Structures are given as structure tokens and as C-alpha cells.
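One protein chain omitted, others in place.
Moving on to chain A:
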Amino acid sequence: MDALDQLKSKYLDGIAQAPDEAALEDLRLAALGKKGEISLKMRELGGMSPEERQTTGAALNLLKTEIDAALRAKKEALADAALDARLKGEWLDITLPGRPRPHGTIHPVSQVMDEVTAIFADMGFAVAEGPQIESDWYNFDALNIAPEHPARQEHDTFFMARAEGDNRPPHVLRTHTSPVQIRAMQERGAPVRVIAPGRVYRMDMDQTHAPMFHQVEGMAIGRDISMANLKWTLEEFCKAFFEVPDVELRFRASHFPFTEPSAEVDIRCSWAGGQLKIGEGDSWLEILGSGMMQPKVLQAGGIDPTQWQGFAFGMGIDRIAMLKYGIPDLRAFFESDLRWLRHYGFAALDLPTVFGGLSK
């Protein structure tokens, strides 16, 4: 069997030293090709005795497999080496910028409206809407604000022009989202729970006021809904919205024509280091107005106040956005300064949900 051992070391040495694929192919042909040494030896098996054929045959097959495996391994090694050599030349400056992708943003007002909607939807409130140009009946009278009521003057109302000969009272740009209370009652009846976010308008323009801003109205009507329910609802909302484990709200008696009793609602906070923290500290921050719906308002909405009762509240969207996200100036909300939009805006896919969290 010396001959086979010699054959084996000859080819394995040859494969190991083959410089390239061509040399490897020559070796393959010389060993395993049709006229290769091993192939020729295979043919000789026919002339052997059965016993001899069995042992020699097995040995030859083993040798063939070994050489074949060595060829393949060497081939792959050569290919790897070639690839390595190529890749060494394929260097790019990977610090160059990627191809540009635009980055859009969602305005804080839209984001916060979505947050508010997510929270109240979870508490069973639908979303109601109403027109922004309103009749004075919906904006005032139906809400128990009589024409001569001082509050009607204090509302700093924008009035729409009236054509000559049109003697109806002028329409107004709604001064609050409260007229949606009336429309929602008329459309949905009782019991009902809705919020109504949207644009509102007042003749005011200074450091902290803009002639347009956003409110969210809330309204819940049932058989025995109480001011204590209102407080709970607002507590739950504030916890969820400000993303704190606990809040403390303080109801202060106040006056709105459309609620009775009425309360301004303060939230406990601290301003330590100029940073607002909700739910701790010794300061109180007024965040909204609320109360039990005035019977006349229920009546205006077509609901019998002897059978039903409910609460309503109104809150500034821009204001709670400013508080939550530390945005200093209201007027900047409406200036569309690209730097502001990018800085305070939200990613398109940051859709606030109750289950996934409101903010990142």
C-alpha cells in the first residue's frame, strides 16, 4: 500500500502549495480526471481478485474523497484570499453623510390634542366638533351669557361683518369651545360624554396672548354625575397627561355663566430651578375652569335638567402643551419658524397612546 500513501502525500502536498485556481485544476485533472492517476488505478480494480478488489477499492475511494476535500478546501481558501485582497482595495469614507431623508414634524398643538384625545377616549369620551364661525346664540345665549352680561364684553369677541340689510346679530368667531357642548347635546342627547378640541379666537395680543389659540372642552351628562366625578376625571386626566404617578388638584369656587357651581382648578406644582414639576411642591398653577352644567345650558341643548345633570370643563391646549413641554412663548406657536417647528415638533410616528405612553 506504499504506492497509495505516496500518491496521497504527493497530491495533498501539491494542493497545499498550489498558488492559484489554475494549478489546483491541473492537480485535480492529474489525480481525479478521466485519465488521472487515481481514476486509472480504479480501472485496475477489475483485474483483481474479489478480496484484493475489496481492500484496494476501499482504500482508493478513501484517497479519492480525501483529495477531493482537500481540493475544495484549498479552492475556498484561495477564493477567500482573493476576496480579501479585493476588499482591501474597496475602502470608502464611511463618515460621509448618508443620502438625505427629509424629517417632518407634528406641531405640538396637534400632538397634545392627540394626547388629550387618547386619554379621554380611554375614559369613554367621544370627540365632538363644531364650526369656528358661530352664531351668537351658540356662542353666548345658549350658554347663559345674556347680551348685556358683562362676561359677554369681557370675552373680547371677534364679530363677522354683516351685509347691509341683514339684521341678524352678527356671527362671531367662537370665543371658546363651549358652543360645541350645545351642538353635542343636540346631536347626541343624554347620556353623553364628549371632548371637543379646537381653535378659538379672542381679541387679545400681547406677550402671553394670541388672537387665536386652542381649547379642549369636556362634558359628561348622566343621571347622577357630580362635581366629585368631575374632580376625579380631571385628576385622572392630569396624572395621565403630565405622566406623573400622583397629582393634587384644588378646586376654587369661581363663576362662569354656563356652570353652577363653578370652579377654577389649580394643580400642585413646584418651580424649583425654573423647572415646572407637577404633583409636588408648594405652588398652585391654574390650569382650567369647570363646573356643573347650568340647567339653562342643558335646556338649550334640548336636555331636561330635572332628569339629567352633568359637568363641563374647558382647558387651554396650547397652555398645557407649554407646561408639559417647557415651551415659553404662546405666540411662537403660530409663527411657523422652522427652527421652532423642528425643536418643539414631534416625529410623525410618535402617535400618543395610553397603552404605549404619551411621550417618549
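Here are a few things to note about the model shown:
Operating definition for what follows: a contact is a pair of C-beta atoms (placed from the backbone, for glycine too) under 8 Å apart; a residue touches a chain by one contact, two chains touch by 3 or more; residues count from 1.
Simple rule for what comes next: contacts and distances are computed from a predicted model.
For the chain of the complex excluded from view, the name given in UniProt is "Phenylalanine--tRNA ligase beta subunit" [choices: "Polar amino acid transport system permease protein", "Heme lyase CcmF/NrfE family subunit", "Phenylalanine--tRNA ligase beta subunit" or "CoA transferase subunit B"]. Among A:Thr56, A:Ser178, A:Gln215 or A:Gln309, only A:Gln309 touches the chain that is left out of the view. The missing chain, though absent from the display, is touched by one residue of A:Leu45, A:Met203 or A:Ala272; that residue is A:Met203.
Here one chain is not drawn; of A:Gly33, A:Gly57, A:Gly279 or A:Pro295, the residue touching it is A:Pro295. Touch with the chain omitted from the figure is made, among A:Ala3, A:Ala22 or A:Leu96, by A:Leu96.
Contact between chain A and the unshown chain involves residues 96-97, 99-107, 109-110, 114, 117, 121-127, 129, 131-135, 138, 148-151, 153-154, 158-163, 170-171, 173, 191, 193, 199, 201, 203-205, 211-212, 220, 222, 224-229, 231-235, 249-255, 260-264, 292, 294-296, 309, 333-339, 341-342, 345, 347-349, 351.
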